[in-house]
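The other protein chains are all here in position, but one chain of the complex has been omitted.
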Amino acid sequence: MTIAVEFSSVSRHYGSVKAVDSVSIAIAEGEFFSMLGPSGSGKTTCLRLIAGFEQPTSGSIKIFGKEVANTPPYEREVNTVFQDYALFPHMNVLENVAYGLRVKDVANIECMKRAEDALALVALAEYGQRKPSELSGGQRQRVALARALVNRPRVLLLDEPLGALDLKLREKMQMELKTLHKKLGITFIYVTHDQGEALAMSDRVAVFNRGRIEQVDTPRNLYTQPKTSFVADFVGTANVVSGDLAQLIVGDRQPFSIRPEHIRMDGTGEVSVNGVVADIQYHGATSKIEVDVSGQSIAMVVSNTEQPDAQLPEIGKNLSLCWSKTHMVMLETA
Amino acid sequence: MSKSPFWLKTLAYGGLAFLHFPIAVILINAFLAGDGEKATFTLRWFHEALARDDVITAIALSLKVASVATLLALIMGVMAAAALYRRNFFGKEAITTMLILPIALPGIITGISLLSAMSMLAITPGFWTIVVSHATFCVVMIYNNVVARFRRMPHSLVEASMDLGADGFTTFRHVILPQLATALLAGALLAFALSFDELIVTIFTAGHEITLPIWLLNQLARPRDAAITNVVAMMVMLITALPIIAAYYLTRGTETVEGSSR
Partner (left out) sequence: MSTLALRPLANTLYRNNNLFLFLLLTPPLLWFGVAYLGSLFALLWQSFYTFDSFSMSVSPEFTLENYRSLFDATNLDIILRTLGMAISVTLACAAIAFPIAYYMTRYATPRERGCFYVGVMLPMWASYIVKAYAWTVILSQQGILYWFINHLGLTNGLNQVLQLPIIGGNTLATSNLGRFIVFTYLWLPFMILPIQAALERVPSNLLQASSDLGARPGQTFRKILFPLVFPGVIAGSIFTFSLTLGDYIIPQLIGPSGLYIGNMVYTMQGSVGNMPLAAAFTVVPIVLIAIYLKMAKRAGAFDAL
């Protein structure tokens, strides 16, 4: 397996702020790798470090085995799809796409042909003569993609590329990006704050928090085996229980996580605890029940198809929650 | 939006009329022939004015000064704007204040200090001293326009260009310059207009050279030459008005966009 991008204890400090704090990752060639985290967690800075817009304060970054600390962005074999698309407003769509070839002195005929191919790849072949301002958000997004791909990069960097689109279009583009990734076989590095998006698309996900990586794993493992309370809470929803309540439930103060959908109220499971129903929210297919357990709220989710409304508990009533030990994940103490 | 009170509308239009009254007087006078009483339309004074060497020399000198000063100001203004728009560093405030100083301080101070510096360095005032003094207060025109445009331009455009393989120079040529174009033109037009009719500073730095505004000032002592003065005054007005209107229309679009997002 070839390593496409490798970080070895990379840090990026702005004065006293540690935007990226000693991060080490290895991203394999052809992988769809996501960097997930809340805003300010350092994921975008990591992407910019790969693109070359930022220089690491310390540590080493290698792209296909070559140290790139001193390589400017225009000499790196990576291309970026920007969050705001960054289409050149004074050029039409075709000129935008052809730009990367033009500045590399590619002959004009080949330039145009490859630009048209790239536009066809994103199903915008008819739009070459339009100005970016005449396109919809989704179309601009595709032009940005075509423009980044025309240089045939070995690594494609995507900085929240779907952030500005509405939900329906977003889901459609997620599918398309995944298909495109398979077709091209190059490495995609995808930055997002949307955990659903990261889980749905990626081969592996790195979860960022405060400039550090909390966990790098496959989407399934991240969800089922979160290592830290941050990951448990950020990827999906989880009840993270620690301290006195953990002592009360399992007889140990070490934090653990239990997903709402694994909590039952039918008395099956090795672990059980009593609480008072504080709130019930209707979500269509499911309902969420908030239960107050000695001052801390624990959420559970019940399916409305299996559990008709009539059987939902009433607010203010006592409720016994239980779950199976296998669904509990012990977390590292922070 | 409600209808305006009549008194307010009257005041507003009255103010506007006040602003244009002397200009109208100049325009009308330029086309009038005769000795006060009998006023007839004529173009005679235009021919006479354009046949006079001192008029032509003064116009040529002012055009030349304004062009060279604008060019110098363009280079300085763009450099300063490019250096200052994104970065924060110690002394940045001081540098921007310094750029504004030549128009913030009364012109006489700029004029007299440049003159005394020249005499200390034994520089004879002439064409180049006028150019230098004009460029000094024109830089801020370019700087203001270009910095405003830089701030509106998303930095990701520059990054996108570099990401696609263009180095700094290519990026400047293909991305930054086209984005700045109208701001540069607008700034240059304003600088040109500013230089073309500057008088207060020029009197100090011109030496024996006679720019158009100095020529006009001298004319005020020659009331018998008033007909020619009227015509030249009108031409000065036109030469400065056109760039101003052009600059307004060049920057208007971008300001509307900015305003509508408010």
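When the chains are written out, they are named A and B in that same order, and each has its own residue count from 1.
Methods note: a contact is a pair of C-beta atoms (placed from the backbone, for glycine too) under 8 Å apart; a residue touches a chain by one contact, two chains touch by 3 or more.
Source: prediction; values computed, not measured.
Here the chain not displayed is in touch, across the complete complex, with A, B.
The residue touching the chain not shown here, chosen from A:Lys62, A:Lys104 or A:Arg130, is A:Lys104.
Check B:Ala82, B:Met153 or B:Leu185 against the missing chain and you find that the one touching it is B:Ala82. One of B:Val55, B:Val68 or B:Leu114 touches the chain omitted from the figure, and that residue is B:Leu114. Subunit B meets the missing chain through residues 1-4, 8-9, 11-12, 15-16, 18-23, 25-26, 29, 36, 75-76, 79-80, 82-83, 87, 89, 95, 98-99, 101-102, 104-110, 112-117, 120, 132, 135-136, 139, 166-170, 173, 190, 193-194, 196-200, 213, 216-217, 219-220, 226, 229, 233, 236-237, 240-241, 244-245, 248, 252, 259. Take subunit A: the residues that touch the chain left off the picture are 70, 72, 75, 102-105.
Criterion: only the chains that are shown with their structure count from here on.
Centroids of subunit A and subunit B (each the mean of its C-alpha atoms) stand 53 Å apart.
Subunit A meets subunit B in the complex at residues 51-53, 72-75, 78-80, 82-84, 86-90, 99-100, 103-104, 147-148, 151. Residues of subunit B that touch subunit A in their complex: 154, 156-157, 159-167, 170, 174-175, 178-179.
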